[in-house]
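A single protein chain has been removed from this complex, and every other one stays in its place.
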Amino acid sequence: MSPKSNKALGKIGQPPGTLIYLGKHEQKSTRISLIDYSPEEFSEQEITNIEDCFPYKDKNTVTWINIDGLNQIDTIEKLGNHFNLHYLLLEDVLNTEHRPKVEEYDDHTFLTLKMLGISEDGNSIVSEQVSFVLGENWVISFQEFQGDIFNKVRERIREGIGNIRKMGSDYLLYRLLDTVVDNYYLVTEYFSDSTQALEEQVLKNPEKESLVEIQHMKKKLSDLRKAVRPLREAVLQLEKESKFIKNKTRPYLRDVYEHVIHVNDSMENHRDILASIMDLYMSGVSNKMNEVMKVLTIIATIFIPLTFIAGVYGMNFEHMPELHWKYSYYGIWGLMILIFIGMLFYFKKKDWL
Amino acid sequence: MSPKSNKALGKIGQPPGTLIYLGKHEQKSTRISLIDYSPEEFSEQEITNIEDCFPYKDKNTVTWINIDGLNQIDTIEKLGNHFNLHYLLLEDVLNTEHRPKVEEYDDHTFLTLKMLGISEDGNSIVSEQVSFVLGENWVISFQEFQGDIFNKVRERIREGIGNIRKMGSDYLLYRLLDTVVDNYYLVTEYFSDSTQALEEQVLKNPEKESLVEIQHMKKKLSDLRKAVRPLREAVLQLEKESKFIKNKTRPYLRDVYEHVIHVNDSMENHRDILASIMDLYMSGVSNKMNEVMKVLTIIATIFIPLTFIAGVYGMNFEHMPELHWKYSYYGIWGLMILIFIGMLFYFKKKDWL
Amino acid sequence: MSPKSNKALGKIGQPPGTLIYLGKHEQKSTRISLIDYSPEEFSEQEITNIEDCFPYKDKNTVTWINIDGLNQIDTIEKLGNHFNLHYLLLEDVLNTEHRPKVEEYDDHTFLTLKMLGISEDGNSIVSEQVSFVLGENWVISFQEFQGDIFNKVRERIREGIGNIRKMGSDYLLYRLLDTVVDNYYLVTEYFSDSTQALEEQVLKNPEKESLVEIQHMKKKLSDLRKAVRPLREAVLQLEKESKFIKNKTRPYLRDVYEHVIHVNDSMENHRDILASIMDLYMSGVSNKMNEVMKVLTIIATIFIPLTFIAGVYGMNFEHMPELHWKYSYYGIWGLMILIFIGMLFYFKKKDWL
Amino acid sequence: MSPKSNKALGKIGQPPGTLIYLGKHEQKSTRISLIDYSPEEFSEQEITNIEDCFPYKDKNTVTWINIDGLNQIDTIEKLGNHFNLHYLLLEDVLNTEHRPKVEEYDDHTFLTLKMLGISEDGNSIVSEQVSFVLGENWVISFQEFQGDIFNKVRERIREGIGNIRKMGSDYLLYRLLDTVVDNYYLVTEYFSDSTQALEEQVLKNPEKESLVEIQHMKKKLSDLRKAVRPLREAVLQLEKESKFIKNKTRPYLRDVYEHVIHVNDSMENHRDILASIMDLYMSGVSNKMNEVMKVLTIIATIFIPLTFIAGVYGMNFEHMPELHWKYSYYGIWGLMILIFIGMLFYFKKKDWL
Partner (left out) sequence: MSPKSNKALGKIGQPPGTLIYLGKHEQKSTRISLIDYSPEEFSEQEITNIEDCFPYKDKNTVTWINIDGLNQIDTIEKLGNHFNLHYLLLEDVLNTEHRPKVEEYDDHTFLTLKMLGISEDGNSIVSEQVSFVLGENWVISFQEFQGDIFNKVRERIREGIGNIRKMGSDYLLYRLLDTVVDNYYLVTEYFSDSTQALEEQVLKNPEKESLVEIQHMKKKLSDLRKAVRPLREAVLQLEKESKFIKNKTRPYLRDVYEHVIHVNDSMENHRDILASIMDLYMSGVSNKMNEVMKVLTIIATIFIPLTFIAGVYGMNFEHMPELHWKYSYYGIWGLMILIFIGMLFYFKKKDWL
């Protein structure tokens, strides 16, 4: 929480008008790739000089410009100027703390959301801001750092598999968005596994570590919900209102919308599960305390009366007739054993043993 | 949760365009049956060659094609092509993880929901995805595996009982939907019985097993709510908006809608009941601890002072006049018995005995 | 819960088209009474042959047909046919599990709700389904079993008291509905008294019985809310939308609506009260445990050190000079009394005594 | 709760058409005062004969009729008849259990709400029903019993301070309403003080009395919310919809609306505070128990081992060499003191001392 917010704080007092990258990925190199296609043609190139992209804006073919790394602000600014991107749009691209949203502009639609995944060690969730700008014939995608998540889409365009080459830029946007949302399932899967493991552990032995783990899971989940919840209405808005989405593509976006709802429901579910794991923990602790108390009570309740009896015959009165009887010692042992057995029966009946 | 999700994960990265069955029923054989009827005519046949269904699409009579088993994807695809079903619709039929929903297409309406029942051993809830496509004169129903739930409807069509033969395909859809929703009552019944048994058990003796059982019930209920809650608005949407539902049939759908609400209310009720069973459990554990503490306290509070007295007269001082008195031993016994009785009275007064 | 649902289960698999009474009142005889009035005329009769009612349908006077007992299904069916009641309407009349609702038909309005009262022994709430059908000039009321709740309304029609004879059938419906809703106050009253008694008992002595009682109250309340909550929107719908309600009657229905809201608010209030009685119970149990622990701690903390001292001088070492001093026995008693008093002061200061 | 409801019960079964005062104030005398003013004129009089008010209805000047005490039902009825007040309106005036609401009639607007204040001993909240009827040129106000709350308004009209004499009857209503709502701040103030005192007390020493007090506060707050919450929409409705409110007065009503929201927010806030005081109480009880347990544990853990050692050397075996050593008694004392000190260190380390 804190480091991210610190970044956001770097923005305070800054007038709008200065683009600053607020993310935490220190990737210096910005890689720009451009794919241009139509049903018949296909070309792909690495862009080193941003001006090379400019002619594609008004070409009839579909153009996809992908930008990995948000540190070369001047490049992004030039691109923005040429493609007529609003200043605040660029600010939103660079502000990696932004809630997912869709913003409709005169000649393009802007969509920003989070890409979620599991870290390589499998123990944490990594989050990256991805933004898309959809124009008449082009899509620009911004990623915080290089990844291979869109490679399958690239592959299919390159090979002309399916109908992607036959559709417009809005279908490309759908495919990219769908890829990002599909990845969310990995994260819900991760939560399913983690909460199940946690529940089993808490049921077996409720320890302080479990408690800390529950807290961590809660926070992760809360971070996640921040990423997924606003996306729901954003995708709905995209499907319903964007003028750059053709009718033919809307059912596909509707499909993405349902996936987002599904992921969202699943988050809510995990929230409930975490709450009941907390309940389990609390009652587990109570049960442990109960068990401790039972042991103490059984031992004390058996031996305190016996000790009392022993104490009585340890008194030094001159006139204690029992002390002089021949079998009284054995009689006392018998009495004590009787009490012992009686107590055991009592505890058995009380279901404490 | 986890196995299902794993299936869903099988879909990640897959481009739309490849139909994959995501359910867990490994039933290889797909059984297709076709019923065709009008007020006057009736025919029924097992279909082995899917093309045999095709002519019925444009016949004036009502045709019901029922498909049990979703593994023969090519058959489903062929059917889909002939009946002009959207690619995403077929995907939803095969994705058994889908939330219940209604989708309106140009020349048909799609409805997917869960069929719920009690497993044969009576201990768990079984869930199956059922999908319906309603066209002008036909209904196609998809079930994950073979069952006899629709047999009564078949019977009534076959025998011409009631007005089902006189009504259109929309009324047939209503009858199928009504059958599925009626079955939900079995599940709420199951919950009524289970929660009542659980409550009695927890009241009698709150044990760890009860706690685990509460957790299981909660999860089942949560799974169920996922199946029933979205159905509410789906049925409402069907009744209000679908152009394939005739006005005459709408009141019947309204009736189904009310059943769904009823089931839903009942779920919410069970949720509350489970929460209060959890409360009962927690306070039952507290009560047990209280009882244990009382036993310990009574024993310790009675015998610790008595043991002290015995200890005093076990001291070895030379000058302890009481030791030499003739009746002091009996006096001490009297004192101890007095203290014992006094303590019992005290506990009686405190209501601890 | 369970017995009711069992009845509902009797309906599963039954095709719509078979009227079955689903209530639990085994009252075999159905009593039908008919009141017909206009400002000038008044007639009242017991109907044994249902056909006797039929002519009244098209008479200009206001006709009220009251049916007590829902077991003579064929009678109800005949009546329904003549008065043109929809098949599903009759089903709703007979399904006593139904949520309160208003349904608008072409030539009548249907209203079903629960009549609530206190059982004769004053310990439980009795619930009965009442349904009304309002036509242009007539009202049909269905009750599950005979009761005298509507007698006052009958009296006033008979005697021509107030303006009831001057108004139409909609005003009659209002009067009947108002009578039912007024009875709800008896139930909220019952809850006020019960929760207050329960709270006092829990404050005095939190016992397991109180806990069970809280659970019972919660369930009763939950059943009640199911009866009252949907009525709110039903009455509102009746007032706003029904075409059989004249403008002159609407303010009266608005008044009923406000009573329903009032009852509803009162239910919510009792829900909160029950929740805080549960809190009281829980903290009462904690307090009791605290008290037990204090007694144990006081006794143990005073006598364990004293017993230790006695133990020390019960040791058998040869060389223990104190044993031989003349006043050491008295000195030890003094020391022990000092410790005893000191401990008492300590507990006093800690506020434990 | 109970006494109020009993009153409401007095109404059950009563047909609409009989006005009954349902409040609890037994004030027999009804005082009626009339103020009539225009920018130029002013007259004020006590009314003993209700007919004296009637001519003012159609006068052009603004007339304010204030009625203190609702027991002279015939007077109220006469007034109602002359001013054309609906029967249900009068019923609402007399039913002091009514939720605050605004009702729009053809030639007047009706507003009923609660006047809240602190009782003279400063320990409880007093509530009184106040109703206003706003006509073209007149306001009628009904109070349950005599009070001086409106005196300042009277004063300002009498003296012609401010612009009240220049405005119409709607502005007068605003001024009266504003006076009532301003008084609510006294009550929120009372809650601020009470909850703060309660919190301090619970933090210092959580006792059963605090628990009872928390319950009482909760109930008071719940009663209050019933008075304030519906007022919010009532005032909004008055401002937005009433045809007797002139545009010039609307901003003032908007202002009142904001005050009501403010009071409402403050109530919600106190609700949260009470909930967290309950939490404080619960954890305070836990802390006390903890402290008791620590004392017990420290004493028992120190002295039980020491007593054991003393017990060992109190054994009467013939062959116990230590008994005969010269310094073993002192050695044992040393050992016991070592154990004692060691234990103290251990508890210090554990932070129990």
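Labels for the chains are A, B, C and D, by order of writing; each one numbers its residues from 1.
The rule is short, and it goes like this: a contact is a pair of C-beta atoms (placed from the backbone, for glycine too) under 8 Å apart; a residue touches a chain by one contact, two chains touch by 3 or more.
Since the structure is predicted, the reported quantities are computational estimates derived from the model, not experimental observations.
Residues of chain A in contact with the chain left out of this view: 1-2, 5-6, 8-9, 11-13, 15-17, 86, 88, 91, 97-99, 101, 103, 205, 208, 211-212, 215, 218-219, 222, 226, 278, 281-282, 285-286, 288-289, 292-293, 295-296, 299-300, 303-304, 306-307, 310-311, 313-316, 320, 322-329, 332.
Within the complete assembly, residues 152-153, 156, 161-164, 175, 178-179, 182-183, 185-186, 188-189, 192-193, 196, 199, 203, 251-252, 254-255, 258, 261-262, 265, 269, 272-273, 276, 279-280, 282-283, 286-287, 289-290, 293-294, 296-297, 300-301, 304-305, 307-308, 311-312, 314-320, 350-352 of chain D touch the chain that is not shown.
In this section, only the chains that are shown with their structure count from here on.
Taking the definition of touch as given, a chain qualifies here only if it contacts chain A and chain B alike; none does. With contact taken as defined at the outset, there is no chain that touches chain C as well as chain D. Superposing the C-alpha atoms of chain A onto those of chain C requires a rotation of 145 degrees, given to the nearest 5.
Here chain B and chain C face each other with different sets of residues for the most part; under half of the interface numbers are shared between them.
The mean-CA centres of chain B and chain D are about 43 angstrom from one another, to the nearest whole unit.
Within chain D, contacts with two or more other chains are made by residues 314. If touching chains are joined by edges, the resulting network of the protein chains shown is an open path. By the definition of touch given earlier, these chain pairs are in contact: A-B, B-C, C-D.
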